[in-house]
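Removed: one protein chain of the complex. Kept in place: all other protein chains.
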Amino acid sequence: MQREVASLALAPTIKAKLIGAGFVRVGDLHEVSAAELRIEAGISLQESTEVLQTVFPRSHEKGSETRWMKATEILEQEKSCRSISTFCAALDTVLGGGIMTGKMIEICGTPGVGKTQLCIQLAVNTQIPASFGGVEGHSVYIDTEGSFLVDRVVDVAEAALQHCKQQHGKTGQLGALENFTLETILSNIFFFRCHDYVELLAQVHLLPDFLFKHPKVRFLVVDSIAYPFRHEFEDLSVRTRLLHGLAQKLLQLASQHNIAIVLTNHMTIRLEQNNSALVPALGESWGHVSPQRLVLYWQGKQRFASLTKSSRQKEQMVPFQITSHGFHDVQLFQSQVTASISSATSNTTTVNARKRCRVEDDDEHEDCL
Amino acid sequence: MNYVFVSSHLFYCTITFHFFPTYKIVYFSSHKHNSHMKKDSSFTDCISSFRTLSLTLVAINRVLLAQYASFPINGADLYDELLSSTAILSTGNESLDKLLDSGLYTGEVTELIGSPGSGKTQVCLGVAANVACELKRNVVYIDSTGGLSASRLLEIVKSKVSTAEQQLDALRRIYVTEVFDIFSMLKVLQTLRTGGFPESPSGSSSLKAVIVDSVRAVLLPVIGGNQIEGLSLMMQLAGELRMISRDFCVAVLVTNHVIRESNGAVKPGLGRSWSHVPRTRILLQHVNSEMTTQNGLRRATLLKSSRQPCQISEEFCLGSWNHHKVVKEAKEDSIPEEAH
């Protein structure tokens, strides 16, 4: 009742009229009929009805009451959430078991380092049956760059199937793979192509309805969020506003529908006084949007993934590799890597990189003690 | 020497109370008088009757002033009152406590700013865990970035108390709500202010901290461009935060982003009008700004304070809220089977 009228989600002109007529707090509107309000505030009957509906929503409508949750309940929720594996065990460990559903993560990287590959891998892995420890959900892929090539999805899906079949042989889960075929994997990836930011904004407006109709969606990717927003904008403040509005909507979807949301971003060069640094694009304020940020980069001939922002995991970096089958650990193919290092003509940088990596591992080890 | 403090809030109230009734009294009494006045009454009659009226008015005025006006309080009394009502909540982190002059003060808004990944959310989680665990007080955590992680909270709590029952007790004191736009944020704060806080065994008075992570997320979509209303919403939010902190004697902790200027210096986001809102402001930075250094070391710098010299800074480790051993075990548990 003490709530101020000014803070309600009404049209500003109506708010001004209400306040002008003396309705400063919600309590002032209590037991006022629409007809009375119309005369008092000088607004139309329809407007006054709407005002009263907004101020006193009928109790059964959703969102009318603030939902308070104790941290213990959230803990239960988090425990019951399954994560989507990347198929790179080291990366999964860094991420705390994989990509969490219900959360948003931003993946940044230079062109060709594997952002799209990771997204495709995740879109496929989302569908791994629950009996294999998967999420068993559907995926939504919003492509803004035109880099979603279905050939690659087929490769990755076949490799994932193969992987599960091997497990199946080991553990003897009968029938678990019946509904896990190439056809089902492909038919459960929903693809949207957005050519510019207007289409992307429109798509995000339509997503709530889509997700309502497809409740099994557990993974949504926008690949990339940066591309449509990196040109066409003369006024950067407009861009900031649109991007942040978009991000808040997506965050809401992630939490409401328990979906893992992945946004990919480009890298750009920031010139500082004496040195330049490679930083994620879209400006620094964008960096706050996603609660988690993973940066993929090359070091010598090796790809690395580095978790630079997370509220629950430590910052860490791990090597990974992309084979024709998709994402993988480097350790599995250690012999190949060492072979390629010894054969590389200019291997000094690579070796340095590896050394450095080891040193950082040691640092972390010291932290543990 | 005596200092005179005048609370602007109180002053404002007095003025409104003072003027409106007087105006009404003048209006009503003159109205009454006119109706009683006869057509043939002389001019002097009028004057005298008005004079009596004005005398009455002055008298009324005095009564009203005595009733509502603020009066000077000396510093000693104010200090006593402060001591009786203010509590200082330790953040659980020595370096931060040192910067904050031993912790977060109730009745004040404290702001944490920093670039992405500088550890704002970590500090928020740390404070929430400490208040819930060590001080055994309730905490309200308003999350607008989706950054809250209960498992991380549990990790921090585990490092403080050993038994599972105590840990769960601590987590039960942290009330979380997610908001995604400015209107729901205002709604949550207003329900909080008007006693809409969920009942807890020890009563809502044990609420000691309100954490808002972050104000940026809800405000950035509504400010800028040609949105006149954005600024007023921002000031409403500021007003709500201030009022909650004062009326309920709770410490309010908010996070905000930074804007990097062309010369590489940083300044708090959301512009000048917001910059007056928090009493205390702390900047968090990576100790080594290189992307590859991942030691969890952060530097906190005091940018605004009424108690401590500004620009003093302290370094601390983000992981210091918990033991790393715990983290490792938790991680190994959570790896899905098929990843191996």
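Read from first to last, the chains carry the letters A and B; within each, the first residue is number 1.
Please note the rule applied: a residue touches a chain if its C-beta (ideal position, glycine included) is under 8 Å from a C-beta of that chain, and two chains touch if they have at least 3 such contacts.
Here is the rule we go by: contacts and distances are computed from a predicted model.
Chemist: Out of "DNA repair protein", "Ribosomal RNA-processing protein 42", "Exosome complex component RRP41-like" or "LSM2-LSM8 complex subunit LSM8", flag the one the UniProt entry gives for the chain missing from this complex.
Modeler: The chain we cannot see is recorded in UniProt as "DNA repair protein".
Chemist: Please identify which residue in A:I39, A:A130 or A:V198 touches the non-displayed chain.
Modeler: A:V198
Chemist: Thinking of the whole complex, not just what is shown, which of B:G107, B:G126, B:G146 or B:P221 touches the missing chain?
Modeler: B:P221
Chemist: List the residues of chain B that touch the chain left out of this view.
Modeler: Given the touch definition above, chain B has residues 183, 221-222, 225-230 touching the missing chain.
Chemist: Over the whole complex, note the residues of chain A touching the chain we left out.
Modeler: 9-14, 46-47, 50-51, 54, 110-113, 116-117, 120, 140-141, 145-155, 183, 185-193, 195, 198-199, 201-203, 205-206, 209-210, 226-227, 230-232, 238, 241-242, 245, 266-269, 275-276, 278, 297-298, 300-303, 322-324, 343-346, 349-350
Please note the rule applied: only the chains that are shown with their structure count from here on.
Chemist: What's the distance between the Cα centroids of chain A and chain B, rounded to whole Å?
Modeler: Inter-chain centre distance comes to 30 Å.
Chemist: Per the contact definition, I'd like the list of chain B residues that touch chain A in the complex.
Modeler: 115-117, 121-122, 125, 128, 132, 141, 144-155, 168, 171-178, 180-181, 183-184, 186-188, 190-191, 193-194, 196-198, 214, 216-218, 220-225, 228-229, 232-233, 236, 257-260, 263-264, 269, 289-292, 294-296, 317, 319, 324-325, 327-328, 331-332, 334-340
Chemist: Tell me, which parts of chain A touch chain B in their complex?
Modeler: 1-4, 6-9, 12, 63, 66-72, 74-75, 77-79, 82-83, 85-89, 92-93, 96-98, 103-104, 128, 132-134, 163-164, 167, 237-238, 240-241, 244-245, 247-249, 251-252, 254-255, 272-273, 277-279, 284-285, 287-289, 291, 293, 295, 306, 308-309, 311-317, 356, 360, 363-364, 367-368
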